[in-house]
Structures are given as structure tokens and as C-alpha cells.
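Note that one protein chain of the assembly has been removed; the remaining protein chains are unaltered in position.
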Amino acid sequence: METLTADPVWTRAGLLLGAACTLAMFSFLWRENAVYRFFEHIFVGLGMGYTVAITWTNVLKPHWWDKRIWVGASEEVFPFWGLLGIVGLLWYFQLSKNRAWLSRIPIGILMGSGAGLIFRRIYGLFFTRDGQVTQSFLPLLVSVDPAAAVRSWNLALSVSAAGLLAFYAHLLLRRFRRGTDLPAGIEIRLAGGFLLILICSAPLIPRGLVIAWDNSLIVLTLVCVLCYFLFWQEARRNRLATGAATLGKWLLMISFGATFGSTVMARLSLLINRAQYLLEQCLHLE
Amino acid sequence: MTDPPIQVLLLLSILSVFLLVFIFLARRGVPVRLRRIAGLESIDEAVGRATELGRPVLFTTGLEPLNSVTTLAAIAALTRVCRVCAKYETRLIVTLAEADVYTLVKDACQQIYAEEGKPELYREEDIHFLSTMQFSYASGTAGIMQREQVGAAFFFGAFAAESLILSEAGNQIGAIQVAATTSSYQIPFFVASCDYTLIGEELFAASAYLTRDPAQLGSLVGQDLAKFAILLLVTAGSALATLAAVLGPESHWVKAVLAGLLGGAAS
Amino acid sequence: MRRWVITFFTFVSGLFYILEFVLPGQTGTGQALRAAKPHVGEAIMVIAAFAVGLGVIGVCRHHLRKVMLRQKGWPNSVALLASMFAMATFKIWEKYDPPEVAQRLHDLLFLDMYNQLTVTVFSLLAFYVASAAYRAFRVRTVEAGLMMVTAIVVMLGQIPLGDRFAALLRLPWTFTEARLWIMSVINMAGQRVILLGAYVGGLAFGIRVLLGLNKDTLLEKNP
Partner (left out) sequence: MRRNQPRWIYLAMGLSVTVPFLARISFQMPISKPVQRTFDQVETLARDNRQRDHKKLALLVADWEPATMAEINPQVIALLHHFMSREIPFAILGFRPTGPSLAQELAEEVARQRGEEYGKTWCNWGYKTQMDTTIQSMLSDFYTVVREDIKGTPIDRVPVMADFRGMEDVGLVAEFTGSSCLLQPWVEFVHAELRTPIVHGCTGVMESPVYPLLSSGQIQGFMGGLSGAAQYEQLVGKPGKGAEGMAAQSLAHLLVIGLILAANIKEGASFLRRRAWRP
């Protein structure tokens, strides 16, 4: 496979086809139409054909087919060649009505290996030296550079203030709609109490240390969001747990807001790429 | 390959024992009660609203085929919606993106209508297998929603980028919308545009609640305990870390405990 | 009986990896298991690869029927099948020193058609984001409100204009900083819990799989 040199005829044909595909897909914005459907089918066909080819050339051929001549011939004996083929072909019993359960055997082998590996995966992700749980053992007090502390304090305070404002706006809105006054829930008292404790305990802290706002917020979020994802009724008996769960839901929403923002960037990037392609490569507006 | 420290093995086996014990307890018939899930209770409300307006209800199960856990959980929710619809005599439209899901859903719906004593209300032409192609499926569903002016829409299952197309269509016609998905990066879009959203694992909890499958219910409780154990671990760990910071460099014993917690990993 | 056979295979392949993890690897059985691991892994890789034909057969059945019966949209099915076989042929041929034309055609199909089609299909979403932003994203609850405010801060933090905007408003921080803070504190902790939930759920699912406690629709459909 040599790298091909650019050839104007082929390049032009490629660009023309590419532009046609792009425009056909964009026509969907006007309404769903026949041209769009035609190109969509081609798209699915190409994707499937590609996957089949690459699976053969990169996996089945080198790891299975090429080995049939090796049986007993070299030290890298792979005696299960035939057996493996049989197990692999069991997949295709899915197409039969009465023997479909046989296709559960390869699925079972794959699922079983995944299930067995989950222990190692949990260890590797959560409990090694820099694991997720291990790294959540955060000190709530640290000695830090005062300037940085002030900065993070500013941010934490702005965000908490924004949260409180949002909550009161919500109360006001509900009052408008329902005509009733709702008392502040336990969750707001919990959040306020937590902030108050942190602020009031400031003078009690030994010299040279400050509250690690970020760490405190991280631990608070971890605990509250975990409480939200508890489903057993017994775990919700406690009012504190219920409050923590509601607060957890709010914190989770902030996290989803972040996802929302970055998703917008992702979607726009794709469109920008199309604009680049059409304007620069196809129309040469450069 | 290095060996994992004994503390981690111990912790993992404790977590597994939690799960095993509760799965078997639940299979033995020990009752398990789950907390209130707001989105689940809204099913009756949403179908009721559609009935009042005299408009049909739409349900869709997402992109994944039958072997995905998420789709199975969605089908469990569909059985509930179907039952409520049969009770209220409201028309139910289902759109699907996988052929194997289609056969299962068709049989299930027919059976539920029969069980509720209204087999004549079941209409096979209201269960659509649209396309396995993401955008055809999405635009097909959105088209049906607009043509039929559905009063309530349920999006349960695994969704990808088409979440927005679906929920925007529902918004346009003023349908009450309930979504449930485990695709965490689609949740924000559902939250922004639907009336109720079941977040992540809530879908599995809902499915366990609706199917009353003891293995699922038991493992939910086991998972709760496992998560709670980890919560305690994190709290203890950060309390120790704080203590170490307060005591300063002389706090050898705190550091030793912290290090011992996960087999030298946490130093 | 069938259930037992399937559970047996599942359990054995799971047990291999569990024992390999738990047993000390320097001696005895642990050492043997570790030595066998690459071969087991290779076998599993091959088994997984065999599934690739299923999708093809499904698609062929569905679309061939459409073409035979001249159902609505059958020319699309012809296009799908043709493009599938063309792509597969040229991709496999690529490995065996094909003539230049074949390679050019491969590039045409893969680079100029497949890639462009995929990117464009997904770029349609940008338009939907914009129209949904106007038509669907209403702040109805405090949760949605929190989400929207965060989203706007994050969005302003990822464009170069955002920081100029912050300077204009004389905010004590830039939006880039605010974005990084939200991302690495609250978002980080929230995502950590989601990760934790997913893995604990995975553990529970894994245990149910190994013991054969999951409901299996396929088995129940064909008893």
C-alpha cells in the first residue's frame, strides 16, 4: 500500500461527491426527503461494509485464520483453532428459531469475562494510590497561599449566592403560581447551615490553616449526591438524609449544566467543520 | 501484574457479600420497599392529563437493542404505561428503533390489554418499528407526535443525540413529557425540556419497582449498602486527612491509619 | 438444562478473571493463570469478532426482502447493499496490493463519502441545539434554573469572547476560571458519584450474570 500522489481528476471527483453528500444531508433541515433517505442508506451500508472488512483484516485473519497452518508447527501452538471457530459460529444460531439458545454461549463467555474483570476494574479505578475513592480523602483544612484562598472563596461565595437566589426565585415563582407560601425546605437550611458552620468555625481554626473551600464543597457534593442515589426506603427514613438528597439533586444539576455547556460546544464544532469544508475545500474561499 | 492489597480484597468481598445476601433475601420473599421516585408517580398523572384532553399517549424505548439492560428497564416502564392507558381507555402509540424490541413489545401490549379486559382497544398499527437509523427514527417519532397531537410523551431508554429532536417536538405541541435515561450527557437536555426526568440509575430502580423482580430489588438494596459503605469510607478518610492537617507534621499515627485504610494506597 | 449450560460457560469465563485477580501471582495456580491470560484474551477477541456477520445477515435479509417485493423505497435498499459490498471489497483488497484504481475508489468511498456523510449527519444537531434553545429550554423548576445558569457560565468560559465580557462587567474572575472551577469542583464530584454508581451497578450486574439470575428474554421466548 503506497501513499498515492494527488491527482486533480480524482481530487475533484472526491470533493464533488463530498459536497453532494453534505448538501444532501443538510436538506433534512428543510424537511425529510427522498435524496436525504437515499444518502442515509448509503451511509449505513458503507459503515457496515467497513466494519466487516476491518474485523476480518485486523482480527479474524491474523488471530484466527492465519493460525490454522501453525497447529503443531511452531512453539506458539494454538490448538484450539477449530474449537474457537465452532464457538464463534454459535453466534449464528440466533437466526434459527429452535436453536437460538445456543447463541447464548458466546454471549455468555463475553459477558462472563466482563463480569469477572469488574473486580479488577473497580480496584484500578477507585482504590489504587490515585484512585477515585482514595483521592476523595480530602482535608477540609489546609495551609495554602492566602491569595489563592481568597480567590477560591470568592468563587465559592458567588456560586452559593447564585444558588440561594435561584432558590428564592423558585419560591417566589411557586407562590405566584399556586398562591401559597411555601416554607423553606430542610435542604436550604442544610446548605445554609453548612456554610454558616464553615464561616463561624473560621476563628477556631489553628493559625496557618484555612478552610479548603474546594475540598469542603467536593466532599459535600460527594456525600449529598450519593444520598440522592440511594433507593432503599429505609435509607430515606431520616430527614437529614432526605435533605441531603435534595441538595444532592441540585448539585447534580450544576454538574449537568456543565455538561450542557460543553455539549453545545461539541455540536457547534461539527457545524463549524462543515462550514470549513464547504467554504474552503469545495469553494476555495481562502 | 502486581497483587492487590489485602484491604482492597476485603472491601470488595464485603461489597459482594452485601449484594449476594440481599439478592438471596429478596428471592426468599423478604419484602423490599423503594423510595418515592417522582418521575414514576408522574406516569399516572401524565396519562390522566392526556385522557382529559382526549389526546393519545406516546412511548418510545430508545436506540439500544433487546440485550441492553437499559432497554429492558424501559420495557418494564412501558408495561406500566400500557396498563394505565388500558384502564383509562386512552390510545397508546409506541415507536421503536429495533426489530427485536418490536416483536416483544407487540406481544406484551396485546397481553396487557387482554389482562385489563379490553382486548378490542389494542391496535397493532399503533406500534411502529420506524428504523434502526438514528435520525430516521427520531424524525419519524417527531412526525408522529406532531400529526397525532399527543397529550403525553414518555422517552425511556438509551438515547443519543436525538434526545433534543424528540423533546423539542413534544414541547411544540404542549405535551406533558417524562424522560428517563442512563446516558448521562443527554440528561441535561431532557431536564431542560421535559416535565419530569428520571436520572441515571433511577431508571433501573423504576424497573425493579415495576417488575417486582426479586433479583433486581435485592441487588438495588445491596448496591445501596455498598454505596453507603463507600460514603462512610470517604467521610472517615477526609476526617482523618483533616486531623492530619490540624496536628501538623507530628501526626504520625493519623498518617499510619490513613495509610492502612486501603493498604498503603492512601498515603 | 439450557440455562445451566449457558450459566456454566459464563461462570467459567468470569471465574478465570476473578481468580487471576485474587490469587497471588508469583506462585502456583495464580502464576499459571497469568501465563494463560494472553491466550484466553486472544480467544475472547476472536469470539467477539465472529459476531460481525450477524449484523450483515440481518441487514441483507431485511433489505433483500424489500427489493424482492418491490416495497416502498426499494432503490434505497439496493444502494445500501451495493455500498456495503463495495466498501467491504475495497477495504479488504487494500491489504493485497490492489491496482491504483481500486485504491482510489476505496479512498473515494471512505474519505469522501463515508466520513463526510457521518460528520454532516451529526452536524445537523447544531441547528437543533439552537432551535431548542429558543423553543424548549424554559426554566420551570429551580433545578432547571441552576442548570441553565451553570450552562451559560460554562458556555461563556469556553469561548475567547467570554473573558472580554467578564472584563467589561468588571467581574472579580474570568469566565475561563469560573468554568474550570465549576468543572473541577462540583462537576467533578457529581461525576465521581455517577462513576461510582455505575461501577457498583456493574458489580451487582456482574454477580447476577455469573450466577445466572438475570431474566433472559431470549430463553423465555423459546422455552
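Structural remarks
The first chain written gets the first letter, and so on, giving A, B and C; residue counts start at 1 in each chain.
Just so we're on the same page, a contact is a pair of C-beta atoms (placed from the backbone, for glycine too) under 8 Å apart; a residue touches a chain by one contact, two chains touch by 3 or more.
Everything numeric here is computed off the predicted structure, so don't read it as measured data.
In the entire assembly, the chain absent from the figure touches the shown chains A, B, C. Considering the whole complex, the residue from A:M25, A:L117 or A:L226 that touches the absent chain is A:L117. Within the set C:A82, C:L195 or C:L211, the residue that contacts the chain not displayed is C:L195. When you scan C:T118, C:T141 or C:N214 for touch with the missing chain, the hit is C:T118. Only one of A:S96, A:N238 or A:Q276 touches the absent chain when the whole complex is considered: A:Q276. Although one chain is not drawn, its touching partners on chain C can still be listed: residues 17, 34-35, 37-42, 44-45, 48-49, 95, 110-111, 114-115, 118-119, 121-123, 126-127, 129-131, 133-135, 137-139, 148, 151-152, 155-156, 158-163, 174, 176, 180, 183-184, 187-189, 191-192, 194-195.
Where chain A meets the omitted chain, the residues involved are 1, 3, 29-30, 50-51, 54-55, 57-59, 62-63, 66, 76, 110, 113-114, 117, 120-121, 123-125, 128, 130-132, 134-135, 176, 255, 258-259, 262-276, 279-280, 285. Within the complete assembly, residues 1-2, 184-185 of chain B touch the chain that is not shown.
Criterion: only the chains that are shown with their structure count from here on.
Chain pair with the highest count of contacting C-beta pairs: A-C. Centroids built from CA atoms put chain C at 10 Å from chain A. Annotation: 18 Å between the Cα-based centres of chain B and chain C. Look at where the CA atoms of chain A average out and do the same for chain B: the two points lie 16 Å apart. Within chain A, contacts with two or more other chains are made by residues 28, 37, 40, 44, 119-120, 122-123, 133, 136, 219, 222, 226, 229, 249, 252-253, 256-257, 259-260, 263, 267. Residues of chain B found to touch two or more other chains are 4, 135, 161, 184, 188-189, 191-192, 200-201, 220, 223, 227, 230.
Contacts from chain C toward chain B in the complex involve residues 21-22, 24-26, 34, 58, 62, 121-122, 124-125, 128-129, 131-132, 135-138, 140, 143-144, 147-148, 151, 191, 194, 196-197, 200-201, 203-205, 207-208, 213-215, 217-218, 221. Chain contact summary for the complex, chain C toward chain A: residues 2, 5-7, 9-18, 21-22, 39, 42-57, 59, 73, 75-77, 79-89, 91-92, 94-95, 97, 100, 103-104, 107-114, 116-129, 141-155, 157-158, 172-173, 177-179, 181-183, 185-197, 199, 202-203, 205-207, 209-210, 216, 218-219, 222.
On the chain B side of its complex with chain A, the touching residues are 4, 8, 11-12, 32-35, 37, 67, 133, 135-136, 139, 143, 161, 184-185, 187-189, 191-192, 199-202, 205, 220-221, 223-224, 227-228, 230-231, 233-235, 237-238, 240-242, 244-246, 258, 261-262, 264-267.
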